[in-house]
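Just below is one structure, and these are the notes that go with it.
Every protein chain except one is present and positioned as in the full complex.
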Amino acid sequence: MSDSVTDYGIVLVTTSSPEEAKVIASALVESQLAACVTVIPVQSIYRWQGEINEDQEWQLIIKTRLELFRALSDKVIELHSYEVPEIIALPIVAGSQAYLNWIGENVRLNKC
Amino acid sequence: MSDSVTDYGIVLVTTSSPEEAKVIASALVESQLAACVTVIPVQSIYRWQGEINEDQEWQLIIKTRLELFRALSDKVIELHSYEVPEIIALPIVAGSQAYLNWIGENVRLNKC
Partner (left out) sequence: MSDSVTDYGIVLVTTSSPEEAKVIASALVESQLAACVTVIPVQSIYRWQGEINEDQEWQLIIKTRLELFRALSDKVIELHSYEVPEIIALPIVAGSQAYLNWIGENVRLNKC
């Protein structure tokens, strides 16, 4: 499998509450920065200011075009309650063409 | 870390019910198109035919060889209730060799 890369990816974001997850997910879909957002309740263990913490969080898995990452990131930061929210993108290297087309039809074009 | 890529990847699929998730997951493992499938209940927010929708879904995380993506995709489409199911692959860039070998031993070879 060549290390082919598509124009698409998933973006991971965590939030502090299901309400915050829904606000951010809905805003991303409504503003066509994402075609679909999946939300999962999770438990997070992390280091913050030198201390090990454990909190319940909500994991968003955001399906989009990777060229929208900057605009998507700005929208998440605008809405998010954290000082430094998780916003990381993973590459989609293969996909059913019908599904990738569906993502493409449901997100805005990136006007550079 | 060089952008090394292995022959392996994870494939993400969502289904409308836990039963559908189990049927598809079992079929993929039994037909050696996947070595392991993890299933997670999720909430999905998405745009379909211009409307924002929210539904419960089940997220499959499928561990396989990326060269099997086309055959795996065909099997999912054959069994799936959606018109356009999510079928997207992410690349594994590093892995415990014993685990990657285990995936390799439990999926079929791709006869091109």
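By letter and in written order, the chains are A and B; residue numbering begins at 1 in each of them.
Simple rule for what comes next: contacts are C-beta pairs under 8 Å (C-beta built on N, C-alpha and C of every residue); 3 or more make two chains touch, one makes a residue touch a chain.
Bear in mind the structure is a predicted one, so any value in this text is a computation, not a measurement.
J.: Per the definition of touch given earlier, which of A:16, A:32 or A:73 contacts the omitted chain?
T.: If we include the chain that is not displayed, A:73 is the one touching it.
J.: Touching the hidden chain in the full complex, which residues of chain A are there? Just list them.
T.: Considering the whole complex, chain A reaches the absent chain at 3, 5, 7, 9, 12, 14, 40-47, 52, 57, 59, 65-67, 69, 73, 76-77, 84-91.
J.: On chain B, what residues meet the omitted chain?
T.: 1, 3, 8, 10, 22, 25-26, 29-30, 32, 35-40, 61, 63, 90-96, 98-100, 102, 106
In the analysis below, only the chains that are shown with their structure count from here on.
J.: Mind checking the centre-to-centre distance between chain A and chain B? Centres are C-alpha means, answer in whole Å.
T.: So the centre of chain A lies 19 Å away from the centre of chain B.
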